[in-house]
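I am attaching a structure below and will ask some questions about it afterwards.
Every protein chain but one is kept in place in this view of the complex.
Note that the chains take the letters A and B in the order they are written out, and that residue 1 is the start of every chain.
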Amino acid sequence: MTRPLLDVRDLAVTFPTDSGPIHAVHRMSFSIGSGERVGIVGESGAGKSVAALAITRLLAPSARLSGQVALDGTDLLQLPRSQLRHVRGERIGMVFQDPVTCLSPRMSVGDQLVEAIRAHRGVPRRAARDRALDLLRSVGIPDPVLWAKEYPHRLSGGMAQRVMIAMAISCDPELLIADEPTTALDVTIEAQIIDLLVELSEERGTAVMLITHDLALLARFAERILVTYAGSIVEQGTVGTLYGRPSHPYTWGLMQSVTGVNEQRRRRLTAIRGAPPSARAIPPGCAFHPRCPYVQEVCRREVPELMVHGGDDHASACHFAGQLARPEELREVRP
Amino acid sequence: MSERVDATPATSAATASAAGGELQDAPPAALRPSLLRQLLGDRTALLGLLILVVLGLLALLAPWLSPHDPIAQDVLNRFAPPSAAHPLGTDHLGRDELSRLLHGGRTSLLTAVALGTAILLIGTAVGLVSGFAGGKVDGLIMRVIDVLLAFPNFLLVLVVVGALGPGMVNLAVAFLVAGWVGYARVVRGLVLVARHQPYVEAAHALGFGSGRIAIRHLLPNVYAPVMVLWTLRTGQLLLAFAALSFLGLGVQPPTAEWGAMLNEAREAFVRAPQLMIYPGIVITVAALGFNLLGDGLRDVLDPKLR
Partner (left out) sequence: MLAYAGRRVLYLVPTWLGLSLLAFVIGDLAPGDPVRAYFQRTQGRPPTEAELAQTRVEFGVDGSLPERYLDWVGGAVQGDLGKSFSTGRPVLDELLSRLPATLELAGAAMLVALAIAVPVGTVAALYRNRLADQVLRIASLLGASLPGFFLAYLLIMLFSLQLGLLPALGYGDLRHLIMPALALGLAESAVLARLMRSSLLEVLGENYVRTARAKGLPEWQVVGRHGVGNSLNAVMTEAALAFATLLALSAIIEQIFVWPGIGRLVLEAISQRDYSVIQGFVLFAGTVFVLINLAVDLAYRWLDPRVTLQSERARTAVGMP
């Protein structure tokens, strides 16, 4: 098997606080191949954003990181700080949520793009400016010359996110990490942004890691999906397997809370009970056990490993993966 | 039926997480019993408090601690170096420097504290009235505040005392005229914010009178910021008071006061710079005490940007 572009092994992130450590990410392992589009899904607080920021070490200095984050064989967690900036922006581009607040308020959009280009490419200002305009055009901003002169507060959320994407791909990175890029955007804008990411990924061969809490969104985007819960990955598989044969009870719950318009009413009733655990107090054994309808004695004691149990590397961290009834049958069992 | 069953755990989980969010919903700082303890735990505030307590005690006990009468002159013994009889030497009139510093603290420090507190009471009262009365009363008070706020505090004191003439009484009047505005504005703002808090609106709805609401519900909210303001303002007042005495507009000779001592020492400062340095250091330390305490208080009350 060829070496993946990004290989994350046993990544753990802990924040020490006065009232004890917070375990935001728990031994997370996954990999992303070259040009691959991977979706990471989970409720808020599941550690998916923290994991994304940990990859390029953008977390607060107090964060304790362990494990490995290998980009093309280089462990980013061991990289000296001075080298780090040649990864950020140059090999890994990043896009965040709330795009308007992610742009520097006192600098024109064009200048911010030029700055990003010139951080890694020793090109003259004029050439950088031309490239900035090309980039704006390629993310679908009409009349780039005009918009390049604007300041971020004049941009709509969708426009700002396009600018952020242009900036993230300005140095042709191998990987683009998009952390909830469409949260708080209109549904139509959301679709446009996701389509743009797919298009850019296909045109440029850029791998994209899309983080979201919206499983439905990933249907039109991802090739592979990772499901996170309480700082760990609980299931992974291709879009087809995951939508077709989900094998972790948490994934079923997520699938059922996905709302189709006509089925909205019925499905909401079977959404997952309870709230995700606090990162200060993750339940022992399987972290999902307090909310799991099928909880058994072993689930309270032993942490289930993420194990491959099907084709296409379909893996699930459930003691009873592959043995449980499908969610459709569930409804009959529990009236 | 299934709706009920499924909804119940979710609700209780929501309640639990709301309880977990108690940090955000904590009662106003002043209501927490641990304010004093927190203050004592903050090293900055503690140091400031310590400085002020020591200086305050020295000032209060000055008549008993001083080796000499602070205004007794001894012309044969001018500019004396430190000795057993005069631990810090004597000044240009042969007066004991240590005794003058101790008595000077009585004038400077105690005046600043008394005047600062009087200003606080007046300003807070006006602010409460303005914030509660609203309408025309509030409008008129705000106009007056606007006019007075056009001036830096020190300048207003300077011209008022300049017009009235030097002396303690005039100085006090000038400080009162200039000082209340700062408190009134802050307190009025706090009242306006607090008036729209649910618990105050609830108290109104229950038919409690304005006076009772002010005392029971608003004062606790106003108390903490006003204490910070008092600490910082009183430190500034101490400096302004010394500055005016230094300019000859405040305390008149031969009364010992730190600023006035600096002023008197000007004449001979090439020959006896220590006569300037002693009172200068004491003023600085006293002001530092207020600033440390105020800064610490602010941190305790608003730890966001620590």
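Heads up, the rule we're going with is that a contact is a pair of C-beta atoms (placed from the backbone, for glycine too) under 8 Å apart; a residue touches a chain by one contact, two chains touch by 3 or more.
All values reported here derive from a predicted model rather than from experimental measurement.
**Q** Shown chains touched by the missing chain?
**A** A, B
**Q** Check the options A:Asp98, A:Asp130, A:Asp214 or A:Asp312 and report the residue that touches the missing chain.
**A** The single option touching the absent chain is A:Asp98.
**Q** Among B:Leu120, B:Leu229, B:Ala287 or B:Val300, single out the residue that touches the unshown chain.
**A** Touching the chain that is not displayed is residue B:Ala287.
**Q** List every residue of chain B that touches the chain not included in the displayed model.
**A** These residues of chain B touch the chain that is not shown: 44, 142-148, 150-152, 154-155, 158-160, 162-165, 185-186, 188-189, 192-193, 235, 239, 242-243, 246-249, 259, 262, 266, 269-270, 273, 276-277, 280, 283-285, 287-288, 290-292, 295, 305-306.
**Q** Residues on chain A that touch the omitted chain in the whole complex?
**A** 56, 58, 85-90, 93-94, 96, 98, 101-107, 115-116, 119-120, 153, 164, 167-168, 171
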